[in-house]
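Report on one structure; see the data block that follows.
For this view, one protein chain was removed and the others were kept in their places.
Chain naming follows the written order as A and B, and within any one chain the residues start at number 1.
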Amino acid sequence: MRDNLGVNLTVTELTEQLIASYARVGGINHLDGKNLPSKTAMASITVDLLRVLFPGYFDEKSIHSSQLKVEIAGLMDSILSRLADEVYKSLEYAAPEKTEKSDTGRLAHSLTLDFLSNLPRVRDLLQTDTEAAFQGDPAALSKEEVIVAYPFVEAIAVQRLAHLLYLQKIPLIPRIMTEWAHGRTGIDLHPGARIGSHFFIDHGTGTVVGETAVIGRHVRLYQGVGLVARSLAGGQALKGQKRHPTIEDRVTIYANATIVGGETVVGTGSTIGASVFLDQSVPPYSLVTPEKIQIKVTSKQNKFKADFQI
Amino acid sequence: MRDNLGVNLTVTELTEQLIASYARVGGINHLDGKNLPSKTAMASITVDLLRVLFPGYFDEKSIHSSQLKVEIAGLMDSILSRLADEVYKSLEYAAPEKTEKSDTGRLAHSLTLDFLSNLPRVRDLLQTDTEAAFQGDPAALSKEEVIVAYPFVEAIAVQRLAHLLYLQKIPLIPRIMTEWAHGRTGIDLHPGARIGSHFFIDHGTGTVVGETAVIGRHVRLYQGVGLVARSLAGGQALKGQKRHPTIEDRVTIYANATIVGGETVVGTGSTIGASVFLDQSVPPYSLVTPEKIQIKVTSKQNKFKADFQI
Partner (left out) sequence: MRDNLGVNLTVTELTEQLIASYARVGGINHLDGKNLPSKTAMASITVDLLRVLFPGYFDEKSIHSSQLKVEIAGLMDSILSRLADEVYKSLEYAAPEKTEKSDTGRLAHSLTLDFLSNLPRVRDLLQTDTEAAFQGDPAALSKEEVIVAYPFVEAIAVQRLAHLLYLQKIPLIPRIMTEWAHGRTGIDLHPGARIGSHFFIDHGTGTVVGETAVIGRHVRLYQGVGLVARSLAGGQALKGQKRHPTIEDRVTIYANATIVGGETVVGTGSTIGASVFLDQSVPPYSLVTPEKIQIKVTSKQNKFKADFQI
């Protein structure tokens, strides 16, 4: 069926075309460069960090106290060594040419240790988040269901971890981690966002929290909510500026609402209705609702009637 | 490069900090408890249930009639035993202390058999859903394309299965199943929702159907539509109440519309426009549209002009 000679020739030609394209089209090749952090490795490290944060929940079996110390020490040892390797690649990728490899190695190791020493603090915050999720959602049968099944728990845990690495100014890795969670949950929380305790996002698909957003305590968001930049026409020139809104304590923002702008402040205790577009600050205890909709009753029968015959 | 002695000491210290945190921060540990149902096991069982529901579609090769009985009997035997194990863990997790293990085992087995005996009924419904998807979407080339490629098919199949387990009052497993599908498709259908025949969700990313929603026949939803609760300020106190809307037959709801409230009824044959926020009932054959938008034509050139030079 196949002319093998022809195929081989053609594959050779296709390969040559591609190699010419690599030489011609820059910017999307990564050739002869330093190794980038591995997405696969970061995914498996992140899963292990979740196992350490929620012991017994993301393991196949419940852990018994008697094994706990051995189990956790083994996990931590493995995470430290694997994560330090990826941090090393990140630092080397960003480092000036002359930096000594051994210096970078030592820095990667010490940054990773610092990061891991903050895990108990992350657990303190995550405990308040799962509490807020359980208290806030009457569909939640138990805290166990929240931790095992709610995508929010994974998304916020990964963001709180990535935020620490972001504060340590480690490149690439924080965003790889939050985009891993984004892909799994549909929730897009930038590692730069500062998020207070007792946070909860229900459903969460399409929710976006931008890099310079600041969120208080007891804030609740729904699916499709965006805390985003006003206009990015300025592009890279806007880097470092506060571009995303500030949400004060005890604010609730319903589905698909979009709040824009770095100087926009939603005052404490406010409620923002579904599909609202808000580009200005509102004082505490505001209720922001969309304009009235139009309802028209048609006398004729529904247009689908003809299409479907049960 | 690394000081192994230092590392080991520090890992020991980090581990001790974490163990102290497990003792101090409750609610997000699962230690010394009964085994929870496994998400990994439930994912593989759900895939096998899809293979039984759509024979030949989720297998690597088409199945021939001659092998059908042997193939399906093998699958069903394996599903029964694995699912009964997970149901057992769910029941044990919820059971009072004194329940005999053998009683729980027998109950798990019989609930699983009951569940499996309903698969033909689920197939009857899924046939109407794929029919509605194919009929309703001119982009669909064939029913084969719908079943193989549309995320909706996976989401509704898993919801209809999980709904049976929800009605059997099996804890944890139904939500684990629908959240597995949510993660893969972006479509968040609560296992509690009652959904009629000939259902179709096009695109579906971000669509949410809440626990107590009731949906008639021939209903069509688009991406980002929410059938959600009015306000959950009441939290867990609202558990068991009807919190999500009722959608009657032959209703179409366009992208990103949000419909709230347990007493809200959208009458038969109605159409709800994109991004509408609806918090009241509408009579049959209503057309609900958002307010007029504002269109302003600027004389100056587009602001992106300066940024991009082709």
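One rule holds in what follows: a residue touches a chain if its C-beta (ideal position, glycine included) is under 8 Å from a C-beta of that chain, and two chains touch if they have at least 3 such contacts.
Source: prediction; values computed, not measured.
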| item | value |
| --- | --- |
| Listed residues A:83, A:208, A:221 or A:253, member touching the removed chain | A:208 |
| Residue in contact with the excluded chain [from B:130, B:159 or B:270] | B:130 |
| From B:22, B:93, B:150 or B:285, residue that would touch the chain that is not displayed | B:150 |
| Which residue of A:14, A:47 or A:297 touches the chain not shown here | A:14 |
| Where the unshown chain meets chain A, residue by residue | 1-2, 7-8, 10-12, 14-15, 17-22, 25-40, 93, 132, 135-136, 171-172, 175-176, 179, 182-183, 186, 188, 190, 192, 197-198, 205-206, 208, 210-211, 217-218, 220, 224, 226, 228-229, 231-241, 243, 250, 252, 256, 258, 260, 268-271, 275-278, 282-291, 303-304, 307 |
| Chain B, residues in touch with the chain not shown (by the definition above) | 52-57, 60-65, 68-69, 72-73, 76-77, 80, 102, 105-106, 109, 113, 116-117, 119-120, 123-124, 126-127, 130-131, 134-145, 147-151, 184-186, 202-203, 205-206, 222-224, 231, 233-235, 252, 254-256, 273-275, 289-302, 304-305, 307-308, 310 |
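Note that in this section only the chains that are shown with their structure count from here on.
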| item | value |
| --- | --- |
| Between chain A and its twin chain B, rotation from the CA superposition, multiple of 5 degrees | 120 |
| Rounded Å distance between chain A and chain B, as computed from the means of their C-alpha atoms | 21 |
